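Below is one structure. I have some questions about it.
The other protein chains are all here in position, but one chain of the complex has been omitted.
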Amino acid sequence: MLTKIIRIIAVLFAVIAAATVLPQLYYTTFPPEGRSSHKNICYSEILGDFIISEYIYSTDKKQATGQTVCYDRHGKSYSRDSVARLLLLDNVSQLAYEGRFPDTICGIAVTPELVSSEAFSQYHSAQPGLYYGLCELRDQKSYTTRTLEPRDLFRITPEGIQFIVCATNQIDEEKSRLFTNCLTAADFRFPALRMWTSPDKNISEAIGYYVIDSKNELYCLSMNQSVPAVQKLEKPDSRNIRNITFGKSPDIRAILNTENGNMYIQHPDQSYTRLELPDSLRKSGRLTGNLFYRIFTLPAQNQQTTFVFDRNFRLVDSCTLYFQPQPQNTAGIFGEFLFPFHIGQTAWEGFYADWSPVKRFLWLNLALAGITLFYKRRNGYRLSNPFVITDILFVTIFGIYGLMGISAFPLKKSREEILNSQSPEL
Amino acid sequence: MMKRYFLHLFYKEWLKTRWAFLGTLLLGTATILYIFIAVENKITLTGAKTILLRILYDEPPVIYYASFLYIPLLTALAIGIAQYVPEVIQKRIRLTLHLPEKNNILISGMAGFGLILLTLSNLLYIGLFLYYNIRLFPEELTKPVMISLTPWLLSSYIAYNFIAMIAMEPNKWRKVIYSVIAYYILQLFLVGNEPHGAFRESLPIMTLMVLLSSGLVLYSSQRFYKGEK
Amino acid sequence: MKTLKHLIYKEWLKTRWFASIALLLNLGVLIYIFIALRSNFLSAGGTIYLSTLMTYKTQFFSLYRYIPLGIALLIGLSQFVPEITDKRIKLALHLPLHNLQIIYIMVVYGFVLLFLTMIPGILIFTGLISVYLPAEITIPVLQTMSPWLLGGFCAYFLIATIALEPAWKFRFLYILISYKVLTLFFMYLSIGNAVSLLPVLCLITGLSGIAPVYTSYRFNKGQL
Partner (left out) sequence: MTLAAKIIRLFLVLLGVMVLAMTLPELYRKNFEKRPGKKLIYYSEISKNFMISEDFSDTLTNENHIIYYDQTGKRYTEREYNRQLPFLYTRKLALLGELPDTINGNKFDQQLIKTIKRGMLMPVSSFTFQLNPLFESESGKVRPELPDDLFRINHRGIEFLDPETNKILPEKSRSFNKTLKAAGFQSPARNIYGIPSTLKSRDDGYFIIDQRGELFHLKMIKGRPYCHHIPKNISVSSMKCMVPGDLYAYIYDHQQQLYVLRTDYSIKKLPIRPGNGRFMYSSNCFYKSYKNTDNDSIRLYVLDADYNLADYHAIEADNYSKSPVAQTEQYLFPLKIILTPGYAHMIPLFNPFCRFIWLNMLLLIILAAIKLQNHRKLYNPFNLLDLGITGIFGIFGFIAVLIFPNRK
């Protein structure tokens, strides 16, 4: 009895092992055929409309190169050369190289240097990233002298802020007390739930940290010539803040998103503008900027939506681009017939089981279960035996993995069954 | 009576495993010491803050404890092989297994001894690692690093249990099949090269797998006893 | 002559099972590496794949690193562990052959077996990847893999040396030295950078090939 229960565990181990390795092996052996086309969308400041460029691979498999076609939302196509003249801001270096860059765009005097310096691109994730709670607070005046270089990292505990001198791994009591007092004076409630700074050292030095205290209030903590500077900041709305990214452009201090999916831009004067993004799209996106526009791109499954704002963050236009799903080849479809699911693990979400569509793999599972049933009957197993039933159930659910598992670990017949199978059936 | 029996059994197992166990223990301890000698050397060369910031935030992450990856596994292999392989080769276990009711108790005793030994070595590794790590780094780093080490420590139990199971299995081909299964299960545990504290979400399932795997040896020992092919 | 046949047959009985596993393992891993290479090549496109491979010197064959070592362990241990645990070798040494000859028949047998398990796989692998990769890449790739293969042979010889050593204390010390020697073969080198090390490694492998003479001499005299 015990052995049979242990056998079930063993079978499960075999199923896990098979489900991690077999699909991977299968899909490496039969890689997807053909490459899907690349699509890119840009907003033309001249047309005031989107231009979509698509890179299409040639149908000849031996040929790597394809060609780029450009068209707008209404299907009107453009030549590559005319596109360069319609998307001046995106083709600065090429146009300047050819000496074709105009002096004015939309009535504004421009130079290639000006356009290049105005362009930026940054990513804002709706989910907060990796966080250890141990950060480096750099001085706002770090640039004046190297003596302001910090020798410690800080954490914000329920007892207050603590500066840990790395070389000794001890707390710098004096500095910690000074900062704790300053934070308390600003009505900060310890501990901090989360803090953010910019990966850019210059911005990080200038702004310091945005800290959420235990009452979910927002504070800005920085240091000026070894003196703490704490400021309580308004929150964009009453909801809790989910994640903060600091801006790469001087007119954007930070991008914030709150729990209900609203996205805000914080300006250098600490006022907020809510971005008119649909509430359903609470996903991470990319913010790009140029001389005229701020463009937000939100990707989703097989599609991406681009929102174009003017420099005051008023929505100008938006467009959704649909990508054709990767064409499924026969090997891919066959894989879904063969493997009911695939087990893997990711660093931050743990184990997962990726199920194929039930209607695909069900037939093979049922067929295999039938074969198992037949085999068990032929070999004189009693079908009412709970362990035999478990075996058949495993094959029905886990399909090919289950069959492999139960054949790797043979089920011993009970004494009664052995007697039955030895007695002539006729 | 039972206590005497186990004491006797444990003593016999200890005689078999002590050299392999102490040898790998020495290797593991030396590895941990070397890890921290290297870390301290880097600290003196470039400064503690720089190193700590690099360990915390560099991309790809600085896994200063990477050479510890296979140490628990190696300990399990040494104990497992020293414990079961001579028994199986010399068919010694056959003689002790002829009393059916004692069968499971004996095998559980053997496996239990191995698991205790493994736990001791793992505790020693954890203790030594923590001692140095807490001395050098703040707890914000120590906690995630310990999480990153846990799958590796757990892998030793999986390895040990599967070795016991494979060693007891009478059929050669099934031995190979079980080894393949063990290999791919271990692959799920021997993960690294991610930021510290990764695979936190995998830990409950990993622990469950470890607990479940500890019975596996009884399945093949039963087959061994029955002399199945 | 009859004794020789007899000896080889005895070795074959001990090792055949493990040698066939090793052969399968070797072939399986190499073919898997090829399949993965082919998959990446086809899905990225040859031009892109090759230029990434050449820029980043991707070690697409890194899975093979410890396979020769594993094979050497399989064959070496299956050959020498029974001799030690059963003290069988003592009996073999009473055969009408010179003791050293007997030891060397065993060692050479193991070496040939190791060669036969690994080299055909490598040849097939070379043939397969040459379909997709030009010789300018294939040759450095094989150069980078060759320390691992040499490491396999060296590990086998060292196992024989250690197995024949009669005293446990020295066995342990030899294991330490062998470990450090073997790390030389399995360093993480970028593609094409292993060439300057190969003569040294060949020398070490050659030396380890004659090392069993020393311990078997000690074994014969039963020194402790």
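Every chain is named by a letter (A, B and C) in the order it is written, and numbering of its residues begins at 1.
As a convention for this text, contacts are C-beta pairs under 8 Å (C-beta built on N, C-alpha and C of every residue); 3 or more make two chains touch, one makes a residue touch a chain.
Remember, predicted model here, so these are calculated numbers, not experimental data.
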- Task: Give the residue, chosen from C:V29, C:L149 or C:I191, that touches the chain omitted from the document.
- Result: C:I191
- If you put the missing chain back, which residues of chain C would it touch? 45-51, 54-55, 100, 130-134, 136-137, 140, 170, 173-174, 177, 180-181, 187, 189-194, 196-197, 200, 204, 207, 210-211, 213-214, 217-218, 221, 223
- Item | Interface with the undisplayed chain - residues on chain A | 62-65, 93-94, 97-98, 113, 143-147, 149, 151, 165-168, 202
- Across the whole complex, the chain not displayed is touched by chain B residues 37-38, 41, 43-49
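Assume only the chains that are shown with their structure count from here on.
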- Greatest centre-to-centre gap (Cα means) from chain B is with chain A
- Query: What are the two chains with the most C-beta pairs touching?
  - Reply: A-B
- Message: Taking the mean of the CA coordinates per chain, how far is chain A from chain B in Å?
- Response: 34
- Item | Centre-of-Cα separation between chain C and chain A, whole angstrom | 44
- Query: Touching two or more other chains, which residues of chain A qualify?
  - Reply: none
- Message: I need the residues of chain C touching at least two other chains; which ones are they?
- Response: none
- Can you name the residues of chain A that touch chain C in the complex? 25, 27-29, 31-33, 35, 64
- Message: Can you tell me which positions in chain A touch chain B when the two form their complex?
- Response: 2-3, 6-7, 9-10, 12-14, 16-18, 20-21, 130, 132-134, 136, 150-153, 155, 164, 166-167, 169, 345, 347-351, 408-410, 412
- Over in the complex, which chain C residues touch chain A? Could you list them? 32, 35-36, 38-40, 42-43, 45-48
